[in-house]
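To keep things clear, I will list the structure first and then write my remarks on it.
With one protein chain held back, the other chains of the complex are shown just where they sit.
Order as written gives the chain letters A and B; numbering starts at 1 within each chain.
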Amino acid sequence: METTAAGYRGVWARLRRNPMGMIGLIMLVVAIGVAVLAPWISPYDPHAVTRVNILDIYQPPSPAHWFGTDDAGRDVLSNFLYGARVSLTVGFFASFISVTVGGLIGISAGFLGGRTEGILMRFTDIMLVIPDLPLAVVIVALTKPSLTNIILVIGLLGWTGTARLVRAQTLSVKQRKFVVRARAIGAGNSYIIRRHIFPLVLPLIVVNTVLVISLAILNESTLSFLGLGDPATLSWGQMLNYAFTRGAMSAGAWWALVVPGFGIVWVVLSCTLLGQGLEQALNPRLTTHHLAADRTLKNLPRWELEPTPVEQAGNV
Amino acid sequence: MNEPLLRVRGLRKLFPVGRRALGRAPDQFVHAVDDVGLDLAAGEALALVGESGCGKSTLALTLLGLETATAGSIHFEGNDLAAAPASVWKAARRHIQMIFQDPYESLNPLMTVGEIVAEPLHVHKLAPNAAERRRRSVAALEDAGLKPAEHFLARFPHELSGGQRQRVAIAAALVLEPRLLVADEPVSMLDVSIRAEILNLLADLKMRRSIAVLFITHDLGTVSAVADRIAVMYLGRIVEMGTVQEVMTAPRHPYTQALLSVVPAPNPRLRRQHIILQGETPDPVKLPTGCRFHPRCPVAVERCRTIDPPLQTIGGTQAAACIRLDEA
Partner (left out) sequence: MMTEVTPHAHKQPLLEVKRLSVDYVDPSQPPAQALRDLTFTLHRGEALGVVGESGCGKSTLMLALMRLLPAAGRIVGGSVRLDDIELLALSEREMAALRWKRLAMIFQGAMNALNPVRTVGDQIAEAIRLHEDASDARALDRRVGELLDLVGIAASRRNQYPFQYSGGMRQRAMIAMALACSPDIVIADEPTTALDVMIQAQILQLLADLRRQLNLSILLVTHDLGIVAELCDRVLVMYGGALAEYAGVDAIYNAPAHPYTQELLKAFPDPTRPLQRLASIPGSPPRLNDLPPGCRFAPRCPQVFDRCHLTPPRVYAITSDHLASCFLVETQQTRGARHE
């Protein structure tokens, strides 16, 4: 990915003109809003101790329970709203771990090269070929299935893709002449990484983070669905798990499955759309000529409009 | 004679080629720079001329410490840098600065002109505060011909023309008040109409500030605007050296003669007989025996296959590496 010469200015302006990216952003903001406001907008408190009446189980949607009730007679809508908190928490924290680890390994490997790169990338390859999910299942099953453990497992298994992407980008930035120039000035490794490599790798990391969030949420849902979620919390994955294992299918209670499923799709879709939008906004050359305001000019040859009097080899 | 600012002797830079067998030293090398010696005095400009692959850029990178010399010495202000520890290098780098070929690539697109020019001060912790950094950046930008400098500080490289970008690169080199400026093809990416500005700027800096300039180029045409002396390189060796006047008007080495004959003259009335060497520079891994130039030399004789001629003084300050010098 080529980083724009215009820097980060104008990224927001470009994102705003990208309808898909904006839809993704709005969807994600709505999801975050729901998670934050859950205690105030939920009609019921899912943690409240209630006496369960047999008639309350798997009640179909009604004015009292817009999306019906679950296997324990709790309000599905309230569970859903609170579940957003768990899913997003896992998504954000786990992806933070993944991206930090992957970014550090990727930049170190790409920048330092040589034996360090060999060792780091072999390690990455090994982590990449081990199937994440079975390993996660084993680890979570062996440890106590708490929210923290789930975050750690997802985060520490999900960095390989980031590491490889970041390494590739670091390698290409490292080749650029301004990095050689910084070295010629006398700058050391940490300075060059901070000042010259990282800012140019950052856009890729940002885009990658958004996509890793959606992966982490999917992984959490999968683990919870398999019954490995934190029993003290109620995530969308767990809602699915309860519904699936406690007879929602045979009771015809489709709402107990559809509602949490919708939540997962909503968040994953929002991240994917936002990620794509950000990618285009951070790299306008994918879509338009940098001097042209309008997309119809994407084929405009640079050498005719650019006022800079420079003859460059290979500009056709 | 005084010790020159830069004195290079027997400099060699070999790059191993091919995969190294376990535990065994590589047996094949690219002879990028092979036994090169040169002197450069303060306020003097030496043009290093040759085709791509002749080793001129590797020589520059070695002088800057960006490549480590395989053998030989690089005396800068009396200290041998080739054998020096990193700390000496860092101190020396303040005084040896480089300008790169491509002003589009050599400036970080995310930094403003002000940040780019102040960066060396930052790296070498030379300016105590922001005001001082700014003052010195402004001075460097004006020295590089960007006036008024304040107008440029907050701008990004993509907002500037190629010539202006190259001036920013020059300002960033000047801000450390270097004694030696290595300029690697500084105008080859620029339009003809602004080449002269940059070349004249380098010539002025040399003259007014007594900065030594090592001007690396493949284009003999642009040499005379900046340089006092010329060194012509072929396959890692200097084959001819002398003042601009000597080399440009009376080249003695057949390679220099050929190189000079093919520089297009900007006038149809000056169309000259070209000595066009056929083929291309040989593989620097499998060097020809004897004189490295003999397979392409138009005047090669049998002896050239076996004798590797040293650089010998012809008279005045001119020297060339050819066994047939006496015959000519």
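The rule we apply is simple: a residue touches a chain if its C-beta (ideal position, glycine included) is under 8 Å from a C-beta of that chain, and two chains touch if they have at least 3 such contacts.
Note that the structure is a prediction, hence the values are computed from the model and not measured.
Trainee: For a quick check of understanding: of B:Val192, B:Val285 or B:Val301, which residue touches the chain that isn't displayed?
Mentor: B:Val192
Trainee: Which listed residue, B:Ala83, B:Ala265 or B:Val299, touches the chain dropped from view?
Mentor: Answer from the full complex: B:Ala265 touches the omitted chain.
Trainee: Can you say which of B:Ser161, B:Gln257 or B:Thr317 touches the chain missing from this structure?
Mentor: Touching the chain that is not displayed is residue B:Ser161.
Trainee: Considering the entire assembly, which residues of subunit B contact the chain that has been omitted?
Mentor: Touching the chain left out of view, subunit B contributes residues 51-52, 161, 163, 191-197, 199-200, 218-225, 244-245, 248-249, 258-260, 262-271, 274, 276-278, 280.
The rule is short, and it goes like this: only the chains that are shown with their structure count from here on.
Trainee: Which stretch or stretches of subunit B touch subunit A in the complex?
Mentor: 64, 66, 89-90, 93-94, 97-98, 100-102, 104-111, 119-120, 123-124, 156-158, 160-163, 169, 172, 176, 189-194
Trainee: Considering only the defined contacts, which subunit A positions touch subunit B in the complex?
Mentor: The contact residues of subunit A facing subunit B are 3-8, 176-178, 180-188, 191, 195-196, 199-200, 290, 307-313.
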